[in-house]
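For this depiction, one protein chain was excluded, whereas all remaining protein chains were kept in their positions.
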Amino acid sequence: MLAFALKRLALALLVALTVSIVSFSLLRLSGDLAQALAGPSATAADVEAVRKAYGLDQPLWVQYLAWARQALHGDLGTSFFFKEPVAAMIAARLPVTMTLGVSALLFALLVALPLGILAALKPNSWVDRLALTLSVVGQALPSFWFALMLMILFGLKLRWLPISGTASWKSFVMPAIALGYYGMPTFMRLTRAGMMEVLASDYIRTARAKGLRAPAILLKHALRNAIVPVVAVAAVQLGFFLGGSIVIESVFALHGVGYLGWESISRADFPVVQAIVLVLALFYIVLTLLADLLNAFLDPRIRVG
Amino acid sequence: MTVETFSGAERILEPSAGALLRRRVFGHAGFMIGAAIILAILAAALLAPWLAPHDPYAQDLTRRLVPPVWDAKGSWLDPLGTDQLGRDYLSRLLFGARISLLIGFSAALISGLIGTGLGLCAGYFGGRVDMVASFVVTTRLAMPVVLVALAVVALAGGSLHIVVAVLGLLLWDRFAVVTRAATHQVRQLDYVAAARATGCSTARIILAEILPNIMNALIVIATIEMANAILLDAALSFLGLGVQPPLPDWGLMVAEGKEYMFFSPWVIAIPGLALFTLVLAINLVGDGLRDLAAPENRN
Partner (left out) sequence: MRGKLAWAAVALGLIAPAAQAGKPDDTLNLAWSAQIENYDQYFNTVREGIVFAREIWDNLVDRDPRTGEYKPLLAKSYRWVDPLTLDFALRQGISFHDGTPFTATDVAYTLNWLADPANKVITQQNVSWIKSVEETGPFAVRIHLKAPFPAALEYLADILPIYPHDYYAKVGPQGMSRHPVGTGPYKVAAAEPGKSFTLLRNDAYFKESPKGRPAIGRIVQRSIAEMPTQIAELMTGSIDWIWQVPADQAEKLRQVPGVTVKSAETMRIGYVGFDAAGRSGATPVKDRRVREAIAHAIDRAAMVKNLVGGDSRVLDAACFPSQFGCTDEGVKRYAYDPALAKTLLAEAGYPNGFDIDIYAYRERPWAEAIIGYLRAVGIRAKLTYLQYAALRDKNWAGTTPLFYMTWGSNSINDVSAILGNFFTGSPDDFARDAQLKSWIETGDTAIDPAVRKANYRQALQRIAEEIYWLPMFSYVANYAFSADLDFSPDADEVPRFYAAHWK
């Protein structure tokens, strides 16, 4: 187990490094950072002075190492627009995005798990077909359109939920639905497939033969086995939610990391964009690592591979 | 002797393999519906110059936000109403179909080429090559796609080519993963070993023996990525960093229409519905292909 964990950790670190290099290069190669830093009313001499002062005349790999060294100490640079340290800005907005991501995951699981179980219990029944239809329809809806429709229905016409901001837990209901519904079909399919496989297995048939009652079998044994792939996928899906919350955050005016990322792109505030790409990638990497380790822990067969 | 004659007669009376396939295809409701919708949209896109009542770019500021014909204030002049610059919505919808289909298809093609190439090498050669390829895929999965796409478009400009290129360069991961797994499986088979034994070159084996056998899986993935590309392009346009106006891209139409969504809801409802229909159809076809190619996967 330990060897497996260490190998996976080393891989995760390598991926993180690569992502940081890619995002660094992508943004540095885009324009003249010295000009942007020196400000618009700077003369050519000012720009050169800034270039030397910030080490922007060095080759790209030297600049990267400097940035990486700073980043390891928690200094992710300073925003061009706000003139504040980026790390603090991201830390201030992270709770909103995390709350949104986790709520979206909970919503997706709350709908997908029962549906998947029911569909597995009664394959090819109307429940099964309903679940299948829901998932096909759900994946075809553009998320922003769905979000706007939700806003009109629940926010404006019915007045059940607040439209924007983060005033209370209610503010996260519509955003969670709008973000989470896209991941629901995957969970449902997984649960259904996993449940059906386990229900048909020898293990369960033996338990049934021993006389254990159906609900007991279902809950204790089948579910525990079927849940393994779902948990792993859930961790990865959370990573996707965190990285893909931009549209939802902008529609519902939630001041999270995604919203900051989009605003920074439209303001050409590159230190912020770079840092956000890195932070979101790190979250994804950590979550995938956890999922892998969890999977290996629960299902020993994986550790060997 | 009599037994042989009977079994021969039975074999002649049995339906052919082709007929069996046709029956299955036409019997699969989801696939048929999806295919029909896609064909209709394709036809609309191809025939747009003849079907469209007006030039999709012709603006008329005196006829802004006219409702569709079924509303009291609508008229047959613009059956689906006009947008905020007075442009006919039906025309924009028809020409927009071209853009959506073009983006979906091109992005799927580019990402397919990249992902399949990567997956084939990884699956066939195994070992170090596989490790490197898996690493590349993991790195790509770790990057927040929407953010990166936004950043690149913001830097490089929002032309159609750039958007297609960005989407193609970002959506190849599923191709790679599936191709790798499928190649791995096929590689073990007898006829591949036979080909190797007879001294066929690696390239020949990959292209002639392996690729045709994983085509089924690839086509299914292609439909998934096509749908993804269309939705992602719509999201980019919604955020203002996709294709630029005045192109009648459906996502852009939703983005521009959201300002008016309370009082003129058709401006976002119609393109949103169009996107939904197209993506739904593509998904149905993809699901249908998966079922038809390997019905045992369903249960």
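Points to keep in mind about this one:
In this document, chain identifiers A and B correspond to the written order of the chains, with residue numbering beginning at 1 in each.
Here, contacts are C-beta pairs under 8 Å (C-beta built on N, C-alpha and C of every residue); 3 or more make two chains touch, one makes a residue touch a chain.
Keep in mind that what you see is a predicted model, and the values were worked out from it rather than measured.
Contact with the chain not shown here comes from a single listed residue; of A:Ala5, A:Ala68, A:Leu94 or A:Val231, that residue is A:Leu94. When the whole complex is considered, the residue among A:Gly77, A:Pro123 or A:Pro162 that touches the unshown chain is A:Pro162.
Considering the whole complex, the residue from B:Glu209, B:Asp233 or B:Glu256 that touches the absent chain is B:Glu256. Considering A:Val86, A:Leu148 or A:Leu199, the position touching the chain not shown turns out to be A:Leu148 (whole complex).
In the full complex, chain A touches the hidden chain at residues 35-36, 39-41, 81-84, 88, 91-96, 99, 148, 151-152, 155-156, 159, 162-171, 250-253, 255, 259, 263, 266-268. Where chain B meets the missing chain, the touching residues are 57-59, 61-62, 64-65, 84-85, 157-159, 240, 244-246, 256, 258-263.
Methods note: only the chains that are shown with their structure count from here on.
Rounded to a whole number, the gap between the C-alpha centres of chain A and chain B is 24 angstrom. Across the complex, chain A meets chain B through its residues 11, 14-16, 18-19, 22-23, 26-27, 30-31, 123, 136-137, 139-145, 148, 152, 156, 196, 242-244, 246-247, 250, 258, 261-262, 265-266, 268, 273, 276-277, 280-281, 284-285, 288. Those residues of chain B that touch chain A in the shared complex are 30, 135, 138-139, 141-148, 150-152, 154-155, 227, 231, 234-235, 238-241, 251, 254, 258, 261-262, 265, 268, 272, 275-277, 279-280, 283-284, 287, 299.
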